[in-house]
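These notes are about the structure you will find just below.
Missing here is one protein chain; the remaining ones are kept as they sit in the complex.
== chain A ==
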Amino acid sequence: MDLIDVYIYEVTRRLPIKNREDIGLELKSTIEDMLPDGYTEEDVKVALGELGNPAILASGYNERPMHLIGPKYFDIYVSLLKMIVPIAAVISFIVVLTKYIVEFDKGDTVLNVGIVVLGEGIWSVIHVFMQVFFWLTLTFVILERTDQSKDKLPRTMSFNKWTPEDLENIPYVPKERMITKGYVFASLLWTSIWGTVYFNADHLVGVYKNSGGGLEFIMPAFNQHVMDSFGPVIIVVLGLEIVFALILFINNEWTKKLAILNTVRETVGLIVLAFLIVNPNFFHPEFLSYMSGNLEMPEGQIRNYVIGATLVLYAVSSIMNCISGFRKANR
C-alpha cells in the first residue's frame, strides 16, 4: 500500500464528503512536489512528517470546532450545571426517602430501612447527576455546532453579550444576610421527613425493643385516628413550609418581610402542635400505661411532663429561629 495514499485517506476520511476529492488531489500534488525525483520510501516519510499528524491537518480544513463546548458557551454551561445539579439531586433524594417512609413495613427495622434509603438515595443522586450532565452537555454541544453567528464572544446567562447593565441584575448579597441553598434544602428535607413520619406514625413512632435480630416495633406512641383528624390542618402547615422554603430559595436574602413570614410560620406551627398534643386521645393508652409501668409514675403525670417538655422545647427553638431571621435581616 502506498504511504501517500494512506496519508491522504487518513486526512480525507475526517472531512465532509463533498470536499474529499478536491483536497485529496491537492494534497497528492503537494506531496509529490515535496519529493525529489526517483524518491525512496524514506523520502516519502520525511515529506509526510513535515505535513504532520493527519488529524491536525484535517481539523485545519474542517470548520467544525475541535472541542465539545467552546469559550462562547462554557461559562453559561458550567453555571447552569451548578444551578440544576443540586436541585435535581435533593429532589431525587427526597423522593426516595418519602417512598421508603410511606412503604415502611412494620416487620422491618428503622436501621435497615435507613441503610437502604441511604444507599438508594446516593444511587439516585448519581443517576440524576449523570442524566442532567448528559442532556445539558448534549444541548450545548448541539448549540455550539448549530450557532451560525460569527462572533465568538462569551455569552452571559441571558445568552447575550455582556454589557455593564448586566451588573444591575446580579443579586449582590452580603454574606451575613445570605440564605444559602443548603439551608433551603435542609428545611425542605426536614419538611418531607416530618410530613411522612406524621402520617405513618402508627408504625414508626413508638416503643422499639431489641430482639436480637435488630429493633422491633412493639407499640405506637400516638393515636393515628387523632393525628389523621388533624390531617387537613397539617397539610396546610406542610404547604406553608414548602411555600416558605421556595420563597427563601427565590429571594436568597433575609429581609424584614421574610423574617415576619418566618415568625408567622413558626407561630402557626406552635399553635397546631399545642392543639394536637393536648387532645385527650392523642397519646395511645397502651403507650401511656407501658411508660407508667416502666417509670413508676402515674399516667397523667407522664402525659403532663411530655406535653410540657415538648411545648417548651418547641417554643424555645421557634423563638430562636424567629430571632435569628430578624437579626440576619437587620445586618
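Definition applied: a contact is a pair of C-beta atoms (placed from the backbone, for glycine too) under 8 Å apart; a residue touches a chain by one contact, two chains touch by 3 or more; residues count from 1.
Everything that follows uses one rule, which is that contacts and distances are computed from a predicted model.
With the options "Cytochrome C", "ABC-type antimicrobial peptide transport system, permease component", "SRPBCC family protein" or "PadR family transcriptional regulator" in hand, the undepicted chain maps to the protein name "PadR family transcriptional regulator" (source: UniProt). Contact with the chain not shown here comes from a single listed residue; of A:51, A:141 or A:273, that residue is A:51. One of A:33, A:168 or A:296 touches the chain omitted from the figure, and that residue is A:33. Seen across the whole complex, the unshown chain contacts chain A at 23, 25-27, 29-30, 32-34, 50-53, 56-57, 60-61.
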